[in-house]
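All protein chains but one are shown at their positions in the complex.
The first chain written gets the first letter, and so on, giving A, B and C; residue counts start at 1 in each chain.
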Amino acid sequence: MQRTVLLSRGQWMVFGGITVTLGVVLPLLNVLLVPGHPLQVSDFTLNLYGKYLTLAVLALGVDLLWGYTGLLSLGQALFFSLGGYAMGMHLMLMIGKRGQYKSDLPDFMVFLGYPGLPAHWQPFYSFWFALAATLLVPAGVALLFGFFAFRSRIKGVYFSILTQALTYAAALLFFRNDFTFGGNNGLTDFKTVLGHELNDPGTRRTLYVLSVALLGGVFLLGRALTRSRFGQIQRAIRDSENRVLFSGYATAHYKLFIFALCAMITGLGGALYVCQVGIINPSEMMPDKSLEAIVWVAVGGRGTLVGPIVGALSVNALKSWATRAYPDLWLIVMGGLFILVVLFLPGGVVSVPGRVSAWWRRRQARRTAAGVAVAEKPVPAPGEKSAESASTP
Amino acid sequence: MIHSWKTYLAAASLALGGALLPAHAAETVKVGVLHSLSGTMAISETSLRDVLLFTFDEINAKGGVLGKKIEAVVVDGASDWPLFAEKAKQLLEQDKVAATFGCWTSVSRKSVLPVFEKNNGLLFYPVQYEGEELSKNIFYTAEAVNQQATPGVDYLLKDLGKKKFYLLGSDYVYPRTTNLVLKEYLASKGVPAANIKEKYTPFGHTDYQQIVSEIKQFAASGDAAVVSTLNGDTNVPFFREYANAGLKAEDVPVISFSVSEDEFRGLPTKDLVGQLGAWSYFQSVESPANTAFKKAFFAWLEKTSVPGIEKKGRVTNSPMVLSYVGVYLWKAAVEKAGSFDVAKVTAALESGVSFNGPGGKVTFQKNHHLTKNVYVGETLPNGQFKILKSFEQVYGEPFLKGTFGKK
Amino acid sequence: MKTDWILTVEGVNKTFDGFKAISDLNFYLKRGELRVVIGPNGAGKSTFFDLITGRTKPDSGKIEFGKDTDLIGLNEYQINRLGVGRKFQTPSVYTDHTVWENLQLSLKGPRGVFATLFQRITPAQRTRIDELLEVIRLQAKRDWRAGALAHGEKQWLEIGMLLAQDPELLLVDEPAAGMTDDETHRTGELLISLAGKHSIVVVEHDMTFVKQIARDGELTVLHQGSVLCEGRFDAVQANPKVREVYLGRGK
Partner (left out) sequence: MRRCLPLFLLLLAGVTGLTGANGVPPGRAALVAALLAEPDAQPAALRALVGVEDEAILPVLTAWKQGEVFLYTGADGVRIPFRLDTAPDDQGRFAALAVADGRRLLDAEGRPLSLEATALKPIDTDGAIRRAMRDVTELAALVAPDVATRVAAADRLGQGLKPEHRPLLEKRLQVESSPAVRRALHVALALFDLASGEPARQLAAAAVLEEKDSLAGATQLKTLIDQAASQPNTVDSAVVARAKSAVYSIETHYQVVNFVGTLFRGLSLGSVLLIMALGLAITFGLMGVINMSHGELMVVGAYATYLVQDLFILWFGKSGTAFSWYFVAALPAAFLGAAAMGLILERCVIRFLYRRPLESLLATWGVSLILQQLFRLTFGAANVQILSPDFLMGSVTIRDVTLAYNRIFVIGFAIAVVVALVLLLTRTSLGLTIRAVTQNRTMAACMGVRTDRVNMLTFAFGSGLAGLAGACLTQLGNVGPGLGQTHIVDNFMVVVSGGVGNLFGTVLAALGIGAFDQVLQPWLGAVMGKVVVLIAIILFLQWKPGGLFPSRSRNLD
């Protein structure tokens, strides 16, 4: 009910344990053991996990909107990419004369015949400006779009479809070569970040540790947020927006705030993602990518903070493995998985233990026949809830 | 809540376990195949996977490379460019492949390029591209712009006497760069800027009514041709519209640089008869090497048991043949170097190994491109090209921009 | 001297796609009055509430709250903050929150985004919630998920949430729907006890309930978007026009 603590003691221990395992033990296993050792974590694996972790940040952003506020945004990939582009622009300028043409201009600008660096590229020489942009550009776009959308009460399916159109339009725009962001090829062939070689295993390890830290931080932030009064209102908006509105809360402001906040979180994730995968291009902002992130959340369990992380990591691990093991069939496996989860496991993977134990308790209760009935009804899925309150005027 | 934490732990350990991969045997040499087998690019790239597997089988049947059998590691880039980089890392860092054959789009090549440079890998890239790139770790069997676009336009200028050019492309780097080069080239041949028009459409564009009507008016005052760098998928709606508007190849020919025999399988060839193409190989090339290649490949298709390979209605085209000669050139270089070591193989390749391929003799140059024959052909109703003109042994030049003006 | 009207609705019109939902509606409510509004389906009762609470904008007319606060042009949350609470026809509570949280979220207090980020509950608020729980008789179920409550209990919870806001004007839409006779009666008593301190408008169908809460107060009959007649329960019941359009048909 009124927990003021962020996490209970036990939860802190688990959280700390996982964070240390991911953030300290794995990198140590990577750096201390020789390649070939059975416990050695290869550079490749570490880098791969780093990528998954940034995707988990994206998933958390989706979940704070969808699972907690009921806003299914198909535009999260856009914010992720915008963050990525902001960082990518900085990395692009840091290539300096090490590019193909030994020019200060990024390669694509040279061969497309740009006379000089466009003005809006100039400030990106500064790392801190770029970092600020990874937060502020997505937030700005989210504020602008959200302002109009929430003001005119666009919600539910309409919100999804409009965000999808937004991200699609943005992708088309970025595909354009004249848009000064490298067109279809996007930004790539980065060399250094803050003076460190991106290809250096040490840098890659640091980026990985930063990803762990970012994910941990976002997790705690999400935890704090959802446990606050704000979080209660968030979920109230999800379940019965009218009631909240008629209780004197300006729901549009709340939605705008969380939409922009999630855009910022997602943008940061995108920036770290780009540092680790080494490329950002417009296909990253196609609606499909947003849908993928939503599926991670659905598979993991929406409306929880652990769910999206579990979902993002497990689905991506599955994808990495399946694209190699079953190049022809993996899409069918993934598609089937989504359908099954939506149909039979609306609470996602993290709801499985709860379901099993509830079932077990019911069974026990039935066995003891005359025993007291379990006080709580089985937990319905969030989707059913919204259906319950859908008939308010 | 506690249950969820446990789940998290379980999932994390699962993910860890998934990354450990089996070790490999010693009497084989691992070679990577990095193409999109799903997603939008699968349409083109699966054919390259097929021809690569065929080539490996063919080489293995003759004893392999340096006595070792080639073991193919096939991965799916899934038309997802960061995934390409990840798969490239996997091939290089985990599977330790001796060489990789793959990529179609420029963006996928750009995405994996730093990975190959960092791990000192070896990538053979088989698809016509815009040039403007030279990595020490990539060998471009692909056609450079001067091995496809400029000879093609040359044919329009000299053989057909065309005076007006409509440059139509998909909006991405290859068409843009190619057209930049072509504009310089045309200007150097005395074509005034007023006689050149340039238009771009988005990927997956389906409505070419406006553009075709524009071409029609552009061509109304005589001797015009269309130079198309539209990418695969948008060609069907374009050519349908083109034919229906009454534009004919005899009057206003279209020369396409991204349409090969493989694309014809999905194009209404009726609408395309007489339209032009320029490649360094056509299935209709007449040479003993090509006859042997086609026979062996089609026979292999008949009996292969690899899942997901189409057996009916298959053709050969330039990217396929360039993949094929890439493998043989790598083999030749390995044998010349006597080692799979990347530095030694690179040196051998740069020293100029040759192979008598289905499209004619190909030789690696010091700049990692191939000297090869170039053909201009026109489309026949059966989805083949009839060769109209050939250019023998053209030197591949990746950096063309600005070179014509200086002359 | 003017009467102390809490709500003044004058000459209000509202048309939806050519359908005249409200036409030239005049309605006045005294401070502290409990007024029952009845009318057949489609009489415009819900639209009437929508107009007051800012959900719908009238095409013409005047809606004022208290002395001279114009409600037209304000939106739902602004009107609510002025002191207008509304209970919906179907109970609208936060199903995933506990009963306690439902009340807590409704308590009077700052409503801004940033205020809620760091807000803590005060002892005074706890006491207030306890009081409310007693009023709506849900002390025992304070930690239940609201979604798990029975229909009648949800209705009560929503009334409790309304009270938590401490509004000057309560708009109550069919509070007795889905309740047992006993619960209905208790609801009636609760509303009667609130009158005086709050001004209340109740829309209702159940005639027994109407009779109970109307007592000797006025009753308004809406028909086709305007007031058909106003008066005491008996007088209204005897009115031939009312019998024709509503009560007669109701039998």
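Note that a contact is a pair of C-beta atoms (placed from the backbone, for glycine too) under 8 Å apart; a residue touches a chain by one contact, two chains touch by 3 or more.
This structure is a prediction, so every number in the text was calculated from the model and none was measured.
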item	value
In the full complex, displayed partners of the excluded chain	A, B
Contact with the hidden chain (one of B:29, B:42 or B:181)	B:42
Of B:31, B:167, B:211 or B:362, the residue in touch with the unshown chain	B:211
Residue of A:8, A:152 or A:357 in touch with the missing chain, whole complex considered	A:152
Residues from subunit B at the interface with the omitted partner, ascending	37-40, 42-44, 46-47, 158-159, 161, 171, 199-202, 204-207, 209-211, 213-214, 216-217, 220-223, 232-233, 235-237, 240-241, 243-246, 248, 251, 262-271, 308, 310, 380, 383, 386, 389
In subunit A, positions touching the absent partner	72, 145, 148-149, 151-158, 160-162, 164-166, 168-169, 172-173, 175-176, 241, 287-288, 291, 294-295, 298, 328-329, 331-332, 334-339, 342-343, 346, 383-384, 386-387, 390-391
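Following the convention adopted for this analysis, only the chains that are shown with their structure count from here on.
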item	value
Topology of the chain contact graph, where touching chains are joined (line, ring, star, complete, other)	line
Nearest-to-centre chain - CA centroid comparison	A
Inter-centroid spacing, subunit C versus subunit B (mean Cα positions, whole Å)	71
CA centroid of subunit A to CA centroid of subunit B, Å	35
Residues of subunit C engaged with two or more neighbouring chains	none
Sites on subunit B at which at least two other chains make contact	none
Parts of subunit B lying in touch with subunit A, wherever the complex brings them together	1-9, 11-12, 14-15, 18-19, 37-38, 74-76, 78-83, 85-87, 89-90, 93-94, 105-107, 110-111, 113-115, 117-118, 132-134, 171-173, 176-177, 180, 200, 202-203, 307-308, 401
Subunit A partner contacts - residues on subunit C that touch it in the complex	46, 50, 53, 55, 76-77, 80-81, 85-86, 88-90, 92-98, 100-101, 104-106, 111-113, 116-121, 143-145, 147-148, 158, 161, 165
Footprint of subunit C on subunit A - complex, ascending	1-2, 4, 225, 228-230, 232-233, 235-236, 238-240, 242-251, 253-254, 257, 376-377, 380, 382, 385, 388-389, 391-393
